[in-house]
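Apart from one protein chain that is not included, each protein chain of the complex appears where it belongs.
Entry: chain A
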Amino acid sequence: MIDWAAFLVVAAAALVSSAVVVSLYSLGLRLLTTAGRIPTVEPAEFTGAITVLSPARAAKDAKRARKALKANPLTDIQKSVAQYGGYLCFALCGLIVLYGVYLIVPALHQ
């Protein structure tokens, strides 16, 4: 029969590791955004799943975004703490991904 113990370990390990990776990366994005360095990544290609806004609506959004940025209550030091905190999150994420590569390649751990 199915090995339920092994299955539970797999489920728990998957849950914890993906939660940690996703949280770290999201936190990194959040910190960068807080620091006023909003990461904008243009889609490489416009797909059906991406909605293109009308120019008027987009201009309105951009204006609100600028206004919100100007009202950033953080001091410069706080901003750079947030920024480097964000980079730290990304670095930790990268390390976990490298550990994933280490697990994939048997030559590295046998």
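What we mean here is this: a contact is a pair of C-beta atoms (placed from the backbone, for glycine too) under 8 Å apart; a residue touches a chain by one contact, two chains touch by 3 or more; residues count from 1.
The criterion applied here is as follows: contacts and distances are computed from a predicted model.
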Complex member absent from the view - protein name from UniProt, among "D-methionine transport system permease protein", "dihydrouracil dehydrogenase (NAD(+))", "Ion-translocating oxidoreductase complex subunit B" or "Phosphate transporter": "Phosphate transporter"
Across the whole complex, the chain not displayed is touched by chain A residues 1-3, 6-7, 9-11, 13-15, 17-19, 21-23, 25-27, 29-30, 32-33, 38-53, 55, 58-59, 61-62, 64-65, 68-69, 93-94, 97, 100-101, 103-107
